[in-house]
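Dropping the structure in here first, questions after.
Yeah, one chain of the complex is gone here, protein chain that is, but the others are all in their spots.
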């Protein structure tokens, strides 16, 4: 760790740091975190974030369950997760401290708003005595700062109401953090100016709060040193920070452009998927039609109607909503119409932990329909991957005339990462044909992929009827013929299998054979990657792969698995991919499962790898 | 085959016979079949039936898709299925002949109503020439009988309208069959008298039609011989013929009596499950409350409400309805309330083949919910087994405070078999405790099975709140605690696993180790049993087992499987149990799958057994 | 959006598909089918622009028999499927056939939302007061006390009144007709087809198998003049064999008056105004069926103008596009806070 002097303070160079901002839900912690991320990203660090907020809208002030947090991991290398444990905790009140201190690294930094540690708040946080004063935090570097009073003092001339003044204290904390990590104020100041254009007093308040926080760091002798994180070595390009839900939304718009089809979204709000609806409803000038339906069933069935009409049709939801869509998913698969179902997984079952993350809808996506009803299932592995997988889901749905379920999860949906923005010309346009020629038209005719023709209303001469009753192959007439039913069941399954021909092989990171392969799917990519990198640093030999395509699996998956003595499958569920792998490949995979509503902890996976490697006596 | 003389005709003794009655949906074929079955059963034969009707209510007369059929297999031994192929076909019109003749055994008997073979009907049945006159039926024993005109002649004095007269022709056919199989008319005559009490002309018509059919057989020289089937060796007792849906209904009433809990059914009509609702709504004097709900979701959620209130709560449905109930099933499992969900499987996906049978909802029952959401899954293996499994489903739900899904299927639900009626005292009463003591009460406290206490509204001092959000173990307070969520996930899974302690081990029919085990689940029991018996007759050594408990599996299942070189899994789906077996036991099972909307053909399974045995060179 | 075109060359048989019609002989559905096939050529819409959507039920088999684009969907969801289609494709003429179970039981939510949203759909309810396809259970429109397979001792539910429910849900077009009055049926289908917005047309339809005769009083030659009253725009509410009875309003209640009683004259009668902005008038009509002493109204209860949902969607897209310009993907991708990595 290089040392450098600046303004009289030594500057410590770090590889990566994890910071947690925590406070009341009204304290603006999400905004603070986002600003800090943006500035950090702007400086060239790689990063990963984890917003974590209560399911109450504005939980009463000071309560433990009302704490809202934003965790951010940034660094020069190895940033794939928001970090197992923070190095720095900014706690705006006792409850925020109480809830988060147990995760803090030993000797970690705590910056807290000492003004908030009054009797009332201590009681609400269920502290018997003031932790700033007793010895309970002696294992950490504690920095109590009277943030509220300093903010009040700084803002006295801005002409804000008292409530608005105290609401600015998050910017004081942000300024202090900028100082501590040696980051510039300008990006945030810019943002404030644009955001609050014409609201002079608010601009004044935010600017002053931010700057006083910064100068407070500079002027006091509180901190022994400042920190600096080197730029990450990232591929050249233009970057922006993107969350998974935003990426999904613009991925769908991209798919609409690439397919030259209008985009239709039928959706019903549900955490954590609602933001996709929010984003898409902004893009009316892209011809996007968003229908906030009366319920999830109307969400998907309206999309089926739109698909019949020739749109790229989408429905978005989360677990309980997917459960409601199962009957209609079966209809879409029987109609053989293209449809993309985005499911942003959250903690289940039932209402479960609606604001927490989980990967537990995989089996529902695979098997949660009546009858033999295979649909394609793909999963995004990171916030920005949502963009690419939204495109992939759309491409497959259109090419094979099937419903495709895209699984993301609360963590990657709300979390953000820097994204090298691709140019439109990096993508191939989709070859979508809507049938217009009535010569020899048969509604359940088959192309080389077994897809049937898409003939949309308004096309003269192609009038035909679809429906959920079993259809005779080729003609599409209702058929009760036993052999036809068997045949159609096979065709529907084969169509999904055929997709193997147009999806990429699974790539293995590391040796393509060996003792241990760690294989995951979807949003655990960050945790697994970091864990495997850590294990390698510790000298372990281990390979890694992450599945984006689950139904069908990549063609080479069986091969890949067969080359390893041990296959570890870490999942944020009780072993759903493990089940499918055992079923398909009869491999005795080693499960690693946690159901805590949080991303998997890197160190636990590393431990598991060590255990498996060590457990084998050779 | 012993020969005997009676009324001048030789009587051939047969082991078992399969008869198919077929005609227009308005021809009364279901009734004819049922009457014939009842009389046969009454005579002491074992039997199995398969009604098969169009999804149209009254399809236009004479059409191919309007044919309604009733297949019946009866005999002295080996009657486990309605028979692969009929020995005798009664065809009331050309369409009925056309649809069914392809299944008839070579040299089989065709009795047909020659009056119906006019130009119009032949055209409707898409016959180019009259099959009674061309040579196309030379491979069968063809007996054309002018049934309509003979019936008209016989009934001229009963005072019936012409339409009513011709509607009686099914009874002519029935009488003829009674003669052919040497069966008495009395049971049917009795039935007619009770059924049409006070409708003299109808009684007259039915009696005359029945008798003229019988005498027609006696008087004409049409048939070379008559047949007789020896009594089956059945256990001593009182028998009745029972269909699966009826058995399910009275099984639920029995469970209500055994548990001393009022029965509540919330249901929405859907083929082929509706009859359970019909049956249960008759038994108001058993205190049964049936609610025909506005939809499937209200069906299950009203049952959840009733369960909260302390009823034995049931919901009944079929595939697409189960799909709609998935979200609420998740709620019930989170609330840890007892609930029985009966799913009568039909041909899928989507609307599929609603009047046909299939076993393709197993994966939906196992995995079709959001989150980690294990529920118990049991399956009935025959019409009468529905009675026992309805009791079992209720017992497990009440003991473990969980939703239990009972899977039956269209075939066993509508099919009937003779049932030795058990006495009430053959059953153990359930030990159900509803908590009344407020001392130390905690809503998510656990007993030795991990079940939580059932405290119903109206009990003073036990006021508490349930809900779909994750609950803290023991206290039941809403909890976002990560470790608690993991724990509760494990507890919910463990409760299901614990059931292994109160379900019977799987029994193997045949040797408990060897080359081949054929294992099935649910309604394929008949086909598999008959196939295995046939295989044994042909000298093959093969064992057999049928699963009734699927989640959890019987404790000894792993053991059972490990003792065989080959495990064949015949299923009326594409391999859903096979998937689960591979996942749980990593055994490379051999699948045998058909999706034809019909019970599996016995001979195909026997062939598969032969193939597996022969394919192994030892 | 559907511009009227000259479709004089279209004939009813152009709308007949090659499928055998599989309803029971004598079912009331037949007359609706043939009426639709007669009315469609009159609507000035190209054949390929018609789409017929249905749920599940006897009445929902309708699309198979129409040689148009069609979809036999899932139970209860036809209005939602149709909504998506119409929003995506405002250029199409979208029709829904549905049953009292399909629309009023499992599909109730989509029904009321379609009414309130005023999407340009035609909802044709085949109300036979029974579940036909599942072989005869009582439906939400069956009278209380109905004995069916699922209510062997009589149902205990108070029924919906479909037109009341549609009005309570803000429907802009509400009408009723009879399967047996083919002329009126066709007139109503035409009116529904011409309305812009959610058109709700209740057809009293006889199920010969499971609920035969439910509407005999309204269709029998002997009784219908006394039991049915035809609503005609701008006309007083007259009925009876000799049109010598009428409906007058007493407080909020419609009452029958005898024009020959020497007391009442035609001036006392309620005059029909289907364009009345207030839904109260049509609510009075819809509740006349609660009273056996009153005749049952058929005709257009209500037809008002209100922007349709699909028009509003299109209008908004146009407005935003006018303001922001047509969306460009490359600029969208590169919008927001970006930075360069060299």
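Here the chain labels run A, B and C in written order, and each chain numbers its own residues starting at 1.
The rule is short, and it goes like this: contacts are C-beta pairs under 8 Å (C-beta built on N, C-alpha and C of every residue); 3 or more make two chains touch, one makes a residue touch a chain.
Keep in mind the model is a prediction, meaning the values are calculated, not measured.
The shown chains contacted by the absent chain are A, B, C, with contact judged over the whole complex. Screening A:80, A:284 or A:471 for touch with the missing chain picks out A:284. Annotation: of C:157, C:187 or C:274, C:157 touches the absent chain (contact as defined above). Residue-wise, the contact with the chain that is not shown comes from A:295, picked out of A:218, A:295 or A:481.
In the full complex, subunit A makes contact with the omitted chain through residues 55-61, 63, 65-66, 268-271, 274, 277-278, 281-282, 284, 290, 292, 294-296, 320, 350-351. Counting the whole complex, the residues of subunit C in touch with the unshown chain are 105-109, 112-113, 116-118, 140, 153-154, 156-161, 164-170, 252-253, 276, 278-281, 283-284, 287, 306, 309, 312-313, 316, 319-320.
Residue-level contact of subunit B with the missing chain is found at 38, 41-42, 44, 187, 191, 234-241, 250, 253-254, 257, 262, 264, 266, 283-287, 289, 291, 293-295, 297-298, 301-306, 308-311, 313, 327-328, 331, 335, 420-424, 457-469, 477-478.
Everything below uses one rule, namely that only the chains that are shown with their structure count from here on.
Greatest centre-to-centre distance from subunit C is found for A, with centres as Cα means.
One finds 40 Å separating the Cα centroids of subunit B and subunit C. If each chain is reduced to the centroid of its CA atoms, subunit A and subunit C end up 45 Å from each other. Multi-chain contact residues, meaning those touching two or more other chains, occur in subunit C at positions 56, 72, 74. Along subunit A, residues 327, 331, 335, 467-469 each make contact with two or more other chains.
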